[in-house]
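Working notes, beginning with the structure itself.
Of the protein chains in this complex, all but one are displayed in their positions.
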Amino acid sequence: MSETELSRPISRREWLLSDAPQSRRQAQLGALYQGWLTFRANKLAMFGLIILILLFGMAIFAPWLAPQSPFSQNLADRLQPPSAEHWLGTDSFGRDILSRLIHGSRITLFIVGTVALIAPVAGLLIGTVAGFAGGWVDQVLMRITDIFLAFPKLILALAFVAALGASIGNAVLALALTAWPPYARLARAETLTIRNADYIAAARLQGAGPTRLLIRHIWPLCVSSLIVRVALDMAGIILSAAGLGFLGLGAQPPMPEWGAMISDGRIYILDYWWVAAMPGLAIFIVSLAFNLLGDGLRDVLDPKGAKE
Amino acid sequence: MSTPLLSVKNLCVTFASRRGDFQAVRGVSFELGRERLGVVGESGSGKSMTGRAILGLVRPPGRVTADRMELEGQSILNLPERRMRKLRGSRISMVMQDPKFSLNPVMTVGDQIMESYRLHAGGGRAAARKKALEMLNAVRIRDPERVMDTYPHEVSGGMGQRIMIAMMLAPDPQILIADEPTSALDVSVRGEVLNIMDGLVRDRGMGLIFISHDLNLVARFCDRVLIMYAGRVVESLPARDLHNARHPYTQGLLRSQPRLDTPVERLPVLQREESWRSGELDPLPET
Partner (left out) sequence: MARPVSARNRRIRRVAGTALSLALTLLGLLLVTFIIGRVMPIDPVLKVVGDRASQAQYDAVYQAMGLDQPLAVQFLRYIGEVLTGDFGRSISTGQPVIQDIKRVFPATLELAALGTFIGVSIGVPLGVIAAARRGGWIDQIARVVALVGYSMPIFWLGLMGLLVFYGILGWVGGPGRQGIIYDGMVPQVTGMILVDSLIAGDWGAFRDAFSHIILPASLLGYYSLAYISRMTRSFMLEQLSAEYITTARVKGMSERAVVWRHAFRNISIPLVTVIALSFGSLLEGSVLTEIIFSWPGLGQYITNTLLAGDMNAVLGGTVVVGVCFIGLNLLSDILYRVLDPRSK
């Protein structure tokens, strides 16, 4: 009997959605697939995802996609309106705006990616250690977090960049320095609920030390809520980064950073609107995509928060 | 027999969801006179939803249908919201489970009672205040003047529920629906709250629908009992005849109650049968 049942080929979908997974791997993949099904049902989130995939593609293949070099100046062609030759027009040095936008996607992704890597990891470390250790460690760490939370973020980032000097690296550092505290709070809150769970006690009875508990048992459980938060924060990070670039405190000319490009177009706004308008639209579309993606991810990973 | 206070025939409450319709109440019929009617059932049996349907408080995506739903001979089924509002509070009212949640936390007790009275009786603040004090006296609250100015978090659960009763009875309704009015309260004050409610309902010649999961309490306190299971009334009988219940669900419920006179080693667990959900019901005795 079992012979025939086993030999019946089951589709991959059935295998993934099985109620009785045969292995841990199957269960994990199944859970992932369920999440994907929920996410896929959210049209706006899918739209966001597609835009971001396109953005990644654009960043990777920038040299091949861009019709011209982002740096090649042609003063004869300066401030040209959008046309067949220059789809999005040219800037005050006669550079092709489309090409600069395409290359600029690399900078945007670099800034956002790095901040989104540093801030949550720092927050996770600080928050889980505070929550897990408790006592004065918790007190001190949370006091520091509160102090950073009470700061005006953008101004603090400005002051940091001013002190360290204007460059992309320092802009990333400044943004990360102001972005970690909410993650620390979140991770601490999660840790406090997990800490007293029975299975943590069980792991402890099996002889797991604090480091092992933290790395193997607590971190994995904090990750999903942190991911949601990161996805929702991405748009904010993009806007702050563009703000720093606009003020001349991020990427330095002639780098095609989107915020700096808006700043370049600022003085021409009344006569040559496209110079500032195009990079702004690019920023808007990308941060909108991140916001939509974040909403969708929250529905999948954090159904409680989705109720709003 | 004169027209009953409330007459309900074949009441259904349906919730449309993505996975098809879910029927929370399926064909409930009963009549209510100036009496105390108990509605007993486990959670999810549709007893609370029945109460809310009578008050017209089922909100979309919920849908209420019935062959008849009449208040003193006048149909109240799916009335326009404006007309239903006139009935709510003034003719049918409801006391809910937990005063901690059912009183507005940022309004004083007095304001809440006065608001309830003035909505229907109109009149000035002075008259409303007098009525509120009178109602607080009626639910045997000492020092009502002081209680008027307190906030809900400052009163105990038993007192909160008495305030709730005072508030709901202030506009003199004819029917009171009490939805588990004592299950959130301390055991020691349950009897007192029930007695106060009972006295007021009797004195005013009101009809009471007492919704509870506690069969003993209902048997002691009500004139007549409806037993609900899975959205249907499986049995209806006078409270004093409860021990003669014929439906296996009711019998099972009765058997699973601990008794002091015949203690048993282990209470039997209620074994549910699919037929209770969908099988033919004995014709209900007409009342």
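Some notes on this structure:
Order of writing sets the labels: A and B. Residues in every chain begin at 1.
Please note the rule applied: contacts are C-beta pairs under 8 Å (C-beta built on N, C-alpha and C of every residue); 3 or more make two chains touch, one makes a residue touch a chain.
Keep in mind that this is a model prediction, so the values were computed, not measured.
When the full complex is taken into account, the listed residue touching the unshown chain is A:R143, out of A:R13, A:K43 or A:R143. Among B:S116, B:Q161 or B:Q174, the one in contact with the hidden chain is B:S116. Listed by residue number, the positions of chain B touching the unshown chain are 55, 57, 81, 85-90, 93-94, 96-98, 101-107, 115-116, 119-120, 151, 153, 164, 167-168, 171.
Contact between chain A and the unshown chain involves residues 143-144, 146-148, 150-156, 158-160, 162-165, 235-236, 239, 242-243, 246-249, 259, 262, 265-266, 269-270, 273, 276-277, 279-280, 283-284, 287-288, 290-292, 307-308.
Assume only the chains that are shown with their structure count from here on.
Chain geometry summary: the mean Cα position of chain A and that of chain B are 52 Å apart.
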